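All protein chains but one are shown in place.
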Amino acid sequence: MTRRPYERPIIVRHESGLGNKLSRVPALRPQEEIDGVSVEELVKTYGSPLFVFSEQTLVQRQRALADAFAVRWPKVRTAWSYKTNYLDGICRVLHREGAWAEVVSEMELDKALHNGVRPDHIHFNGPFKPESALEKAFRGGTLVHLDNFDELRRAEQVATRLGKRPGVAIRLSVAAEGIPPWTRFGFHLESGQARDAVRRLLAGDKLDLVGLHCHLGTFLLDPAAYREAAGKLAAFAEELRTEHGIRLQFIDIGGGFASHNALKAQYLPAEQATPSFEQYADAVCDGLRALQGPPKELPTLVLETGRAIVDDAGYLITTVHATRRLPDGRRGVVLDAGVNVLFTAWWYRHDVVPTRHLAGIPEPTVLYGPLCMNIDVVRDALPLPPVEAGDRLVLRNVGAYNVTQWMQFITLRPAVVMVGRNGQHGLLRKPETLEALTSWEEVPEWI
Amino acid sequence: MNLGTRLGDLAISDSGFVFDPYTGASFTVNATGLHLLRALKDGVIDRAGLLAGLDEAFDVDGADAGRDVDDFLGQLRRYELLPRDFELGASEVTP
Partner (left out) sequence: MSTVAVTGLNATDNPAPGVAVARALKDADPATRVVGLAYDLLDPGNYAPAWFDDVFLVPYPSQGSDVLRSRLTEILDAVRIDAVLPNLDSELPAFVALEGWLHERGVGTFLPTRQQFDLRSKLHLADLGERAGLPVPETVVLSEPAELYTLHEKLSYPLVIKGVFYGAAVCHSLEDALHAYHDVLAKWGAPVLAQRVIRGKEIDVCAVGDGAGGLLGAVPMRKTLLTDKGKGWAGVAVKDPEALAMTERFMDASDWRGPCEVELIRDEDGKTWLLEINPRFPAWCYMTAAAGANLPWLAARAAMGDTIAPERGFTPGTMFVRISIDQIARLDDYEALATTGSLVDRAHRFQGEDR
């Protein structure tokens, strides 16, 4: 008698509400390759865990965004949000596609310049711009978005000292229904603070107001919020034109478009919940329709989309290190990547797929990271057939924020690679080494 | 309740459907689990016997079947299909 293939023995109790997880539904289609390059080859070459970025997806998302807006508004500019992912390789692909840079610190400003971005093709946001940063920005013609009254005054002083009259934008905080207000940034529109800022700027007569900026929030699933915000910006721009004769060069609607990820408190899956770029573009451009004036004087629409471009392009390959049974019956799986490199696991229910067909009955499974920390959980209660040590899992849509917010904690950070369009692949960032880490450390001589 | 009665009365179907008439609970087992349940029901309660039976029916080469059998028995204890204090080769059973 021929022996049948072996599977880990499993018994699962039928429980109301869980019954369906037992149905023979192939919920976990394996992903064996990324853009034609096998996951195994990538791991053999660069090790595990490993962040992999698809150049093709990155380019497709960037073009899809630009195209969706270009057919609805005459002048559109995208500015790559550096904080979302400022690996040089990622930034350069997007700059090659025509994106300007959007930075929120002097370090990011330097990084954009290092990537060859023209200083006057950079939007400079954020609540913290010291004098040295303002000076660097004004010298090169970088577009500074003013955040508060102290910064306005500081900007005037720097401009006077340099003998320049820079064009600046002001950041507005705008209320939109259903969106938690981000009132800690910018000048409040509804309270009248924004009008005060404009009056103050005009009275100072040292800076030219050339743009308005607002950023509603992050992962906003309802495009209607953008219609409302864009409408308010447009109405304010009209007020500036009619009352003060100001002709704005640009209106910057910020970022916040959702990627194909799923928030933990989200019921519908991403493919059904995430609006398309077209839906966002419809909403924004509808709102901007309140702008009057001759068409050729219409301001440029600036987009600082980050997550919705790069998230879908990023993968994290991870390897199963061990499996265990938890007292409540769930299966625990220890991976070689945890919240140290996957910061976004706090907020998102990341899509996890195996790289081979997993036979057997799915059991409720918790995915743990490698840290000796109770909070290191990548997914809880994921229905997963049994996996074995050495199996690979691929986490998808992890390209945003992780490789900027990750922590060097307990272990070293892994390599980041890009897969190109013809099956070529190369490093974006080397894996960290102990030497690199300790090279920054000193030991005082008396120790 | 001793091991023999509880396991003996368990309705085990070839489809992998298991029904416990004492609690009304039902379960799904996979092929290897079904094999182990039947072996236990037939009175094979020593590790070597269970592993030998598995090895005869399934291609266990390279797998850690010992670990898997312990895990499976742990699940049976958790579902109270085996007594809490059941240990392989140490329990008195009259199948």
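Each chain gets a letter, A and B, in the order it is written, and its residues are counted from 1.
We adopt the following convention: a residue touches a chain if its C-beta (ideal position, glycine included) is under 8 Å from a C-beta of that chain, and two chains touch if they have at least 3 such contacts.
Just so we're clear, the structure is a prediction, and the values are computed from it rather than from any experiment.
Q: Determine which one of A:177, A:205 or A:328 touches the chain that has been left out.
A: Answering carefully, the residue with contact to the hidden chain is A:177.
Q: Per the definition of touch given earlier, which of A:208, A:222, A:238 or A:432 contacts the omitted chain?
A: Touching the chain that is not displayed is residue A:222.
Q: What is the set of chain B residues that contact the non-displayed chain in the whole complex?
A: 13, 15-17, 19, 26, 28
Q: Determine and list the chain A residues touching the chain excluded from the picture.
A: 14, 16-17, 19-20, 22-27, 29, 177-181, 222, 224, 263, 265-272
Basically, only the chains that are shown with their structure count from here on.
Q: Okay, in this complex, where on chain B does chain A touch?
A: Residues 18, 25-33, 35-37, 54-61, 63, 65, 68-69, 71-72, 74-76, 78-79, 81.
Q: In the complex, go through chain A and note every residue touching chain B.
A: Contacts found on chain A: 1, 3-14, 22, 325, 329, 360-361, 388.
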